[in-house]
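In this view, the complex is presented without one of its protein chains, the others remaining in place.
First chain written, first letter: the chains are A and B, and each begins at residue 1.
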Amino acid sequence: MILTGNLLWVLVGAILLGIAAGLNGTFAFLQKQSLVGDAAAHAALPGIALAYLIVQQKDLPILMLGAAITSTLAVYMIQWIVSQSKLKADGAIGLVLSVFFGFGIVLITLVNQGASGNQSGLNDFIFGKAAIMAKSDLIWLSGSALLIILMCLLFFKEWKLMIFDPVFAKGIGLPVERLRILLTALTVLTIVTGIQAVGVILMAAMLIIPAAAARFWSNHLGIILVTSAFFGALSGAFGTIISSLRVGLSTGPIIVLSASSLFLLSYCFAPTRGLLSKSRKKKVVKQHKVVQEATSHE
Amino acid sequence: MNEFWVILTGSLVGITCGLTGVFLILRKTAMIADAISHTVLFGIVVAFMITQSLNGFWMLVGAAIAGILTTYLVQVLQTGGLQEDAAIGVVFTTLFALGILFITLFAGNVHLDVEHVLMGEITFVPWDTWNVFGLTMPKAVWMLLIVLLLNVLYLVFLYKEIKLSTFDPVFALSIGLPIVAMHYSYMTLVSLTTVAAFDSVGAVLVVAMLIGPAAAAYLMSKSVPGMIAWSMTIGVTAAITGYYLAKLWNTSIAGMMAAMIGVLFMLVFLLKPHDGWLWKVLKQIKLKNVNAS
Partner (left out) sequence: MNALQVKNLTVAYEEKVVLNEVNLSVPMGRLTGIIGPNGAGKSTLIKAIINQLPNKSGAVHVLERPLNPKDHTVGYVPQRNAVDWDFPTNSLDVVLMGRYGHIGMIKKISAKDKQIAMDCLKNVGMEAFADRSIGQLSGGQQQRVFLARALAQEAEVYFMDEPFVGVDAATERTIIAILKDLKAKGKSVFVVHHDLQTASDYFDWIILLNQSVIASGPTESTFTENNLQDAYGGKLFFMDKTKSNKTLS
């Protein structure tokens, strides 16, 4: 395996994506909104297609803007529906996800029938085409990753409070709504920059899996964030390298499967919260009981 | 004539998914259904890998197993301490990625392309026919009819049980209802429904059809039978209007049907008397005017 120029780009991009997704995903996870990220990722599709229909060329920043708009719209629609009707979160998320994606397919079909034919490459957004990352993609990815890291450092305490006790946070004067909007905006940014690499469908995986895995290692937000970012980066690196070893392997799925492997390891072997550790503790409790019973007979 | 089959298929998807979707919404398992619609891909690929055939029957078997596996894995992860939404997310993305990987590794040269899975090919439905008891109809229609029958039978025999285990699982368990078996059996039914539908309309539309009409019906109904009736009606309406609009604008039929589901839901959400958002807004405006004067 030769670390060619392009492979290096992809590697760096995937690592940055992993970090950004890991960080954003942690906040979503802690607010029990992991699946909202899934919906937002799916909702990017109509925005991309609409943007293309309007400007008639594959101008990345414009497409990303379109994606960001519909993604954000989806997130707020879910909240709106849940707060204004009987419908519960799971129904609202599933509804918004599939309807937006449906609109996306309608628009993409229209695009593919347009003058430029079906060479628009928009289909790549559904499944990702990480293996062909241009320098401009990389710049966007690194920008978004750095931005998120910076924001995490700046607003760590505020976001932490906002998540764990929003009422108290408001009470001491924190601009909770604005903090939430900022977090949503950053998540949308990550999604929008990430879908070029792993595609709409697998972007959700990067937002969910590293964060879920990290949760098993600690109860402290700071440690979870760092672990999640680390897992994300590791998945990106593994995925890229492994998929480059054989022709025809899509990078996206392999990155996701790398993340899943890390999750499995965490689920089983993490100290305190991992499966192995818990079953050991159960045995200890049982043994303790046996000892108690044996020594307390009348 | 071909158009007739296409519309019939779409309508059957609307009716069947509308029916299945009712208890998905009531049981708050909409996202597990979304997960299953993605993991059936994995089930189908594995079925193909084992049987080396694209036979519809084995696809159903693969899908059913994928559905049960998904439900089971989500349960296992939850018991291991992971919150439900993340459990769903981890399981379905992993199995989906695995499914895509298997396709590229083992089935790359077969007509199992992923776009077809996502969006279906409803226009090709009339050409793929089965002959059963002398009656020749498109395979998709047969599969949907069978699954519709399964759904109906399930509800006819187990209506009380699914209703109670949904409404009050704690009480249900106290009278000896096997609520775990109800959960798994229902998810299996969902998997079968998904596979029957998505050969023609794809995974995207199936999710929309399972969740959307039932969600809208949920907002409208005061009883479960009412909810079922509304859900099936909205499903069919979305299918038919989606078809004709797609024809009119020359775009994806499955996508348009999903879009129409969204439109119909929004209509209910906004306009339902007393509960609709617009009604509530108008009421507030009226109140303000009354107070002002």
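Please note the rule applied: a residue touches a chain if its C-beta (ideal position, glycine included) is under 8 Å from a C-beta of that chain, and two chains touch if they have at least 3 such contacts.
Model, not experiment: these values are computed from the prediction.
S.K.: Which listed residue, B:32, B:208, B:224 or B:261, touches the chain dropped from view?
M.R.: Final answer for the missing-chain contact: B:224.
S.K.: Can you tell me which of A:86, A:157, A:178 or A:246 touches the chain that was removed from the display?
M.R.: In the complete complex, the chain left out is touched by residue A:86.
S.K.: Please output the residues of subunit B touching the missing chain, sorted low to high.
M.R.: That gives, for subunit B, the contact residues 26, 157-158, 160-161, 163-164, 166-168, 170-171, 173-177, 218, 221-224, 226-227.
Everything that follows uses one rule, which is that only the chains that are shown with their structure count from here on.
S.K.: What's the distance between the Cα centroids of subunit A and subunit B, rounded to whole Å?
M.R.: Each chain reduced to its C-alpha mean, subunit A and subunit B end up 25 Å apart.
S.K.: Which residues of subunit B touch subunit A in the complex?
M.R.: Checking each residue of subunit B against subunit A gives 25, 28-31, 33-34, 38, 77, 80-83, 85-90, 93-94, 96-98, 100-101, 104-105, 108, 114-115, 118-119, 204-205, 207-208, 210-212, 214-215, 218-219, 246, 249-252, 254-259, 261-262, 265, 269, 275, 277, 280.
S.K.: Subunit B touches which residues of subunit A in the complex?
M.R.: 29, 32-35, 38, 81, 84-88, 90-95, 97-110, 113, 123, 126-127, 201-202, 204-205, 208-209, 211-212, 215-216, 248-250, 252-254, 256-257, 260, 263, 267, 273, 275, 278
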